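Yeah, one chain of the complex is gone here, protein chain that is, but the others are all in their spots.
And now, chain A:
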Amino acid sequence: METILEFAVTLFLVVGGVFGFVGSYGLIKLNDPMSRLHAPTKATTLGMGGVLVASILHSILVEHHGSVHEIMIILFLFITAPITANFIAKVHIHRHETPKSLPPAGSDTVWATHAVPKEDEG
């Protein structure tokens, strides 16, 4: 029984580690800034998820006391990761994109990062 549990914990650790590695490798391999942004968002989701599930399993099944801190870590990561990615993307749009280089903004005129309020014009 103990061995099976240890295998399960190991499996989740390895899965987490592999995806964490792929995320970091993507950061080096991908060749444009917006694509690089995809790598860290991936490492946080499955990479961290795998490690944290292993941690929950270990604390419940081996140490025999429940721990919910991992759930909080997942929750906080899932709330903060998209905001970080959004801010990096916004900086990229500010510095390297023009309204012409981006696709049209649907039924509106321009993307929010390029929109200049009336009082700041001129």
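Just so we're on the same page, contacts are C-beta pairs under 8 Å (C-beta built on N, C-alpha and C of every residue); 3 or more make two chains touch, one makes a residue touch a chain; residues count from 1.
As a working rule, contacts and distances are computed from a predicted model.
Visitor: From the names "Na+/H+ antiporter subunit E", "Urease accessory protein", "ABC transporter ATP-binding protein" or "NitT/TauT family transport system permease protein", which one matches the UniProt record for the unseen chain?
Guide: UniProt protein name of the non-displayed chain: "Na+/H+ antiporter subunit E".
Visitor: Where does chain A touch the missing chain, residue by residue?
Guide: Touching the chain left out of view, chain A contributes residues 18-19, 22, 25-26, 29-32, 34-35, 37-39, 41-42, 45-46, 49, 67-69, 71-72, 78-79, 81-83, 85-86, 89-90, 92-93, 102-113, 115.
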